[in-house]
Each structure stands twice: as structure tokens, then as C-alpha cells.
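Data block below; observations after.
A single protein chain has been removed from this complex, and every other one stays in its place.
Order of writing sets the labels: A and B. Residues in every chain begin at 1.
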Amino acid sequence: MKFLPLIFANLFRKKIRLTLTLNSFAVALFLFAFLAVVKDAFNRGSDVAGADRLVVINRVSIINTIPLKYAAQIQRIPGVKFVTHNNWFGGIYQEEKNFFPQFVIDPENQRQVFPELVVSDGQWNKFLKNRQGAIVGARTAQRFGLKIGDRIPLKTAIWGAGSWEFNIDGIYHGKRAEDDETQLWFQWDYFEERVPERMKGQVGWYVVKLDSPDYAVNVAKTIDETFANSPYETKTETESAFAASWVKQFGNIQFLILTIGSVVFFTLLLVTGNTMAISVRERTSELAVLKAIGFSDLTVLFFVLAESLFIALIGGLWGLALAYGLIPFMGAALNGLLPNLVLPPSILGLGLGVALLIGAASGLLPGLGAMRLRVVNALRRV
Amino acid sequence: MVRVDGRGEGASLVRVRGLDKKYQRGSEEIHVLQGLNLDVEAGDFVAFMGPSGSGKTTLLNLLGGIDLPTAGTITVAGDEITHLSGSKLTAWRARHVGFIFQMYNLIPVLTAFQNVELPLLLTRLSKAERRRHVEIALSVVGLADRMHHYPRQLSGGQEQRVSIARAIVADPTFLLCDEPTGDLDRKSADEIMALVEELVNQYGKTVLMVTHDPLVAARAHTILHLDKGVLVEGVRAGQDVLAGGGA
Partner (left out) sequence: MAIPVIYNLRSIKARWTSAIVAVVGIAGTVGVFIAMLSLARGFRATLIASGSPGNALILRAGAPSEMMGGVTLDTVKVIQDEPGIARDDSGPLVTQEVVGIMPFPLISTGTDANVQVRGVSPNVLRIRRFVKIVQGQMFEPGLAQLVVGKNASTTYSGLTLGNTVTFGGGRWQVVGIFDAGGSAFDSEIWCDARILNQVLKRPDNIFQSLTVHLTSPEAFQQFKDAVVTDPRMNVDVTREVDYYAKQSTTLTKLITILGGIVAAIMAIGAVFGALNTMYSAVAERSREIATMRALGFSIGSVVLSFVFEALCIAFIGGALGCVAVLPLNGLTTGTMNWQTFSHLAFAFRITPGLLVAGMIFALVMGVAGGVPPALRAARAKISVALREL
């Protein structure tokens, strides 16, 4: 466009100011991306949960157990494709702060119920043959530098005191970026062998894979009815409902994040709007000259808006690029405290849209002022 | 032939009848132009003089369509501009008027070339055509070799010449100058006025100029005084100077 040289010349008029404003935009967009990612991480459980999976826990308390023998009954219910059981091991690797989740799994059904967590067949078969074998998620393996063949000890306090040793036979990967790759799995049989007598034959929870999500409501109801009035009553819900209520317990974190976000954007709008206003004010006589020459009011408005949109675009891209590069490192700093931080294209797109919106808004007021400028008043005279 | 009695019939390029302009200053209402008449033909070079506050610049602004009168009409090349709407007036101005200001008013972040090109951005000329016009305009004012310099790299006189090039590049119907030499030393002022005379004599431009400098005014074909809101014909330049008036 033939007006570009004029617009660019105005932008680069004061380089320091341009740099500062660009960086202000970058900072705000960076923060936007960071907050969006953190909010996402808090909601993660809910997002990755399967619609065709149910979680069965003890109705009285989530920390109470359910008998292993319930599995057969659950399997017989129409609509149920696979059933697997788990226990939460909760062991300590070297020291408490190295926390990562460890599950006792039922190898027969694990991969069928959780197809998104992938292990190569070779590794899986080796694991099956090894009573003390373990499969570790890629992220935990990377965090502690664990390799296949390593032997790791885990200290437990829940299942009778002691140190249990495992051989790492395989590493699993999640199919999607959001899947949890921090878990450690080991054999149910080994677990049963080692726990005290009174704890044998008890399961922490069941995960049921359905033939189709349509069966969810009915199967859940049937399971709970089956075990009603037994010493171990169950509570069954879809995995997403289970995860969602877990997340809701974090309560106002989401609200907090939204509030911070708003504070930031309001501030940013103010800063850039003011910068635009200042730069327009400085150029009053020049704008008047343009109008005297014959540039229309709308054209002048367009110039001002183009400048602010350009700043928003470049600053926004810069900030989002920074986020893209730095967020993985920040995720590492929060290791174990939050699920991995993922920056999907949708957030990038949204961020850019927001930046442009703010650019337009902050250029609008000064732009309108420039548009309505009366040439007569603005032409300077000595 | 320039007339101020409102009785010109012929083919005036600029025809003003009964021009009135009032404005507010604080609580007073100032009636700066009162029933002013003017006829200017193509090729005329007219200087307006008068004491400070007499409304010379106001008149120029009205003629250039950057202000609207309280009453009266202004017709330029057959177009009656006093009743044109905002955007039409702007478009008219782009086509017909070339401004030359006292403060040059060049855009500091653009080169001389780019400054002169500005009025052409409002036309449909291609980039190559625009370049041609700019080069011609700059060579007319004698600054072809400074095309790519920024205003801060030019002297006051050179800046004013760029400003003149900008005023003529789109070939406007007439040029309006507001104290074009006000900020220059005597030598530069002379150079500028020589250029303006050249534009009139060699290129047939119509120039309307406001000045308080009698030596500058002397260069014009006709001097008009603004007095009590109307124009009065001045005496020939030489006598003005002797009489010590018009400052």
C-alpha cells in the first residue's frame, strides 16, 4: 500500500518509545499465555478424561478400599467392555519432594482401558514376565534420568513399612500432549505378595471402559445398585465427572486467574492507549498539515489505527513467541506441582486476537481525536 | 485584474462575495471579516497586508477551504465551495489548493522526496508517475540533489523550497502562502520570493500571499490591505514603503 512508508516512518519516529510499547505488549501477551496455560493445567484432569470410562470408588470415602472380587460382577454388566483395577502406591523415591504418582495395575486390562498411554509391545512383554517389573512415564523418566534396565527403590508408609525395588522394563508415552506421562506402574501380583494380610484382596478403585459413552449413565447406576447395602458400597461416575469435581475443589483458583488477567489487560490498555495519545498529541500540527493538503478525516484515523494495530501485532507475536519458548522451562520449575504446561495453537490464536483487539481499542480514542482535529486550530503559528 | 468592489463580472478564477467571519474569543464575539469581496483572475499574484489580528490568515484559510465563513460565498474555478460538505471540501482542497506555510510544516520523519510526494498519494497515479512529478517539482525549486535528505539536514530556506515543491507537485489551481518568508533571513527570503515570482511568470501560477513584510509584498502584482473587515486596494509597493505603512 502506498501509505505504508508514511505509517512506518511515524512508527519509528521515537525508537525507544516504540521498543517500550512493543515490549509492553509482549509482556502482557506472555502473561496471558502463561495464565491460560496454568488454568489449563488445573483443568487438565477434566480435559483428558474419557467419556467412555467410568471410575468406581468406595462410597464412604475415597481412601477406603473395595474388594477385588467385585471385578467379575462388574464385567458381567451389559455395556462393559473392560474392567481394570488400581491401587495408589504413594511411595517415596529418594525424598518426599520427588513425588510422582505410582499405581499398582492390572496388566491384563491396563492397555485396553487406557489406550492413549502407549508402550511398545516388546517392552510390555518383558514387563509382564518380570514380577518386579515397572513401566515409567516418559516425563518422570526424563526428570530423574531413568532408563530401561534401571533398578529403583520406593519406600512405602501406607502398605506396611519397607522399601520395594522395581526394574524399569519400559517407558510409556501419551498420545496427546496433555496426557499424563508421570506415572509409574507395577504388577498387581507383586503387590499382593508383599502387602500385610489384612490388606490383601482390596482394590483402591476400578476403571471401567464402556462399549460406548451412551452406556455411561445406565452402567454407573447398575454398578452402584449391585453393591448397594453391601459392606463396601460403591460410587460410580464418568471419569470426566470425577476429574471435574476434583478440579472444582481447587475452588477459586480459576477466579483468581481471571481477575489477574483482567487487571493486567486493563493496565496494558491504559499504557498503550496513553502512548498512542501522546504520540498523536505530539504530531498535531503534522496531522493538520496532512489535512490541509487534502487527506480526509477518515484517512487520518486510519493512519493512527494502523500504527497501533501494527504495534499490537508485532508486540503480540513477540510475546507469544517468548511464551512458546519459555513456558516449557517454567513447567520444569513447577515440576511435580502441576501437570505439564502445554501451549496449544488455540491459545496462541486467541492471544493474537486479543492483542489486535487491544491495539484497535487503544488507537481508537486518539484516532478519533486526530480525525476530529480542526485544521484551523492546529496549524501552528508563531 | 483584481477587484475588491464585488462588481467583477468576467472570468474570475476566484470570486468572493459578501464574506463574513465571526468567532468567539472568551466572552467577546469578534467580527473579523465583514462583507468582504474579491475577484482574482488566473495568473494573478496578490499580496494581502494588514495589522496583526486583522484577519489576513483567516481570509486565506477561508479561501483554502480549511475554514467556513459565517456568511457569503467563495467560488473557485466555477465551484462554490462555501456549501461543500466536509469530505467534499477536503477532496476539493486536495485537487485545487497548494499551501505554503510560514513554518514549512514538513514531516520530519519523511525525506524531502516523500514529503513532496504526499499530495500525490491522494491521486490515482502509479508509483512511477508520482516519482516523475516529484522529481520535476524538486528540480523546479532547485533541490533535485537533496531528494533523500531529511528536513533536519536542510537549512531553513531549503525546507521552505521543499514545502513549495510539495505545494505545486499536484498542479493545484492556486497557491496560498501564509508569511512564506517569515522565518527566513533576508537572503533566503529573497531566494524564495524569486522562486515564487518564477512560478507566476514562467509557469502561470495564481498566487495569493499574506505577508507583513513590505519588501516581500512589493514582489506581488497587487497589494491589498485588510482594513475593518474588508479589502482595500493598496497603493503601489514603492509608495507603501515610503509611507511606512502596511507593517
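Note that contacts are C-beta pairs under 8 Å (C-beta built on N, C-alpha and C of every residue); 3 or more make two chains touch, one makes a residue touch a chain.
None of these values were measured; they are calculated from a predicted model.
K.L.:
Taking the complete complex into account, which shown chains does the hidden chain touch?
P.N.:
A
K.L.:
Touching the hidden chain in the complete assembly: which of A:R17, A:R111, A:R143 or A:H173 does that?
P.N.:
A:R17
K.L.:
Looking at A:I148, A:V264 or A:L356, which makes contact with the chain not pictured?
P.N.:
For the chain that is not drawn, the touching residue is A:V264.
K.L.:
Have a look at A:I92, A:A321, A:L352 or A:V376 and name the one touching the chain we're not showing.
P.N.:
In the full complex, the listed residue that touches the missing chain is A:I92.
K.L.:
Where the complex has a chain not shown, which of A:G149, A:P231 or A:P345 is the residue touching it?
P.N.:
Missing-chain contact among the listed residues: A:P231.
K.L.:
State which residues belonging to chain A touch the missing partner chain.
P.N.:
Touch with the absent chain occurs at residues 14, 16-17, 20-21, 23-24, 27-28, 30-31, 34-35, 38, 60-64, 90, 92, 96, 155, 157-158, 161, 198, 231, 233, 235, 244-246, 248-253, 256, 260, 263-264, 266-268, 270-271, 274-275, 277-278, 282, 330, 333-334, 337-338.
Rule of thumb we're sticking to: only the chains that are shown with their structure count from here on.
K.L.:
Which integer distance in Å separates the CA centroid of chain A from that of chain B?
P.N.:
Each chain's C-alpha centroid was found; their separation is 66 Å.
K.L.:
Touching residues of chain B toward chain A in the complex: what are they?
P.N.:
Per the touch definition, chain B meets chain A at residues 57, 61, 64, 66-67, 86-87, 90-91, 93-95, 97, 99, 101-103, 105, 107-110, 114, 118-119, 121-122, 127, 166, 182-183.
K.L.:
Provide the residue numbers of chain A that touch chain B in the complex, in ascending order.
P.N.:
So the residues of chain A touching chain B come out as 2-3, 5-6, 9-10, 12-13, 285-286, 289-298, 375-376, 379-382.
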